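The full complex has more chains than appear here; those shown keep their coordinates.
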């Protein structure tokens, strides 16, 4: 990785994403991605569409090859700098695609000898399991990455293309107690499963409990960051983003496309409607209607 | 587990908890617990006493056997459905007892070969230690469950019937620094112990530090959920419930029967009085008198 890549290869890879090329392609190579302030001649650079003064950014960049949108002109100044501009509709997205394809090294499937895998665990194809992971009698799909020191309990069901980061703890008993006649705490039986759908990412040291009587479910393509707590019976939809240190208490439902900022917390038995946005540190004690933004402690609808 | 259980067996197990039985017992079996919306004929169902329309819930349930309280009548409609009602004073509690006894599989005591146990650690009887746990020179009572990848440092003292969930980190140095003459940080010596009393549960990825000069103590039957931080010299009483992601800073005392909601945080050197309730996301910067409920940032007494 990180050796020279011919610009022509990148253009071919992006196909119709490249609307037009300004400048030389032949014998032009890039070597790495860099933050704009440390870009050099071998950097594949880009100008984020949301920036102001894009023309100036391109002129000042030390990179030779730059993704730009239609707001940037291939001026004489840029021509004289011998730069090549790749006109695309979304420069950042093109950089991501190229970065992931050409610059990110992928893990080779293997099960590390120090990992413990239950004899009856069912594994799909091309699974990576890192060192000192502990995996119970569970079912795991294809192309799954399980980083070192992850713990997966018996009974967890995991789809394809799932990434589970180190220290994540999946599928243990939820936290449910009831007081008996003598005021002692009696545990609610935890008999459900944890079901994780395809293309989910689970962050480092995140804990997701199994269901009590029903199941805990994480939907397709949902991404959960580090140190989150997802309690029993929680149902999370598709394409949800849950950032770091979020708490989702028991039996709460989070619908598709919701975005949750760090340190937010949800009371149990709530419904967070499709496409809602929850602010950083929000303490959410009520249902949130679809599409709304809620912030604060206690959380209230944000009025801009 | 999860095979058919004769209703008579359940009635015998509950003894005097069952006030009266309405309907057939002989040749009636249950097979599983289910959430009410997916109950079927083989489900052991119950109607929570706090619900409204309990009579209707019983009539609509697809289950054949249902725990009910005295508000529910054994009407002709129910008789014609061929249902058996078990009249008890607390249907939810009876379900818990039966669920834990008949449906929850218990772990067989064993020490997993990939766990590391210090040669001088003292173990009681019937201990379960999961894969890749790391256990120092500590003292552990009887009937203790230590899930995979738990870390227990030297010097920790753990009672009987304690459950420690995966990724919990117990008994390491607290976080105490003092600036020296040159403004450098000097660590306060951490020489105390961590003492965990009987019947405590410690959640996944929760961290409990040992004491500095005195000890950190977790009292009898206290339950702590996932991803909590309990600092040095904290003293927690009996029957305390600490839910997920709570922070208890150094030298704070939490008295018996306190209930702490997720994401609450306590400043150090505080006293939280017996039976207090602390709301979700509360930022507690003062002592809380016994029995009071405090919420908000900064936390204040809740006035309903």
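As written, the chains take the letters A and B, and residue 1 is the first residue of each chain.
Note that in this section contacts are C-beta pairs under 8 Å (C-beta built on N, C-alpha and C of every residue); 3 or more make two chains touch, one makes a residue touch a chain.
Given the structure is predicted, the values throughout are model-derived calculations rather than measurements.
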Checklist entry - Looking at 2 placed copies, how big is the full complex in copies? => result 3
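Heads up, the rule we're going with is that only the chains that are shown with their structure count from here on.
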Checklist entry - Rounded to the nearest whole Å, what is the centre-to-centre distance of subunit A and subunit B, using the mean of the C-alpha atoms as each centre? => result 31
Checklist entry - Hey, which residues of subunit A end up touching subunit B in the complex? => result 114, 116, 132-134, 149, 151, 153, 167, 169, 172-173, 175, 177-178, 180-181, 183-191, 205, 207, 209, 213-214, 227, 229, 231, 245, 247, 249, 263, 265, 267, 281, 283, 285, 297-298
Next on the checklist: Quick check on the complex: what are the subunit B residues that touch subunit A?
Outcome noted: 32-35, 38, 90, 92-93, 96-97, 99-100, 103-104, 112, 114, 130-132, 147-149, 165-167, 203-205, 221, 223, 225-227, 239, 241, 243-245, 257, 262-263, 280-281, 295-297
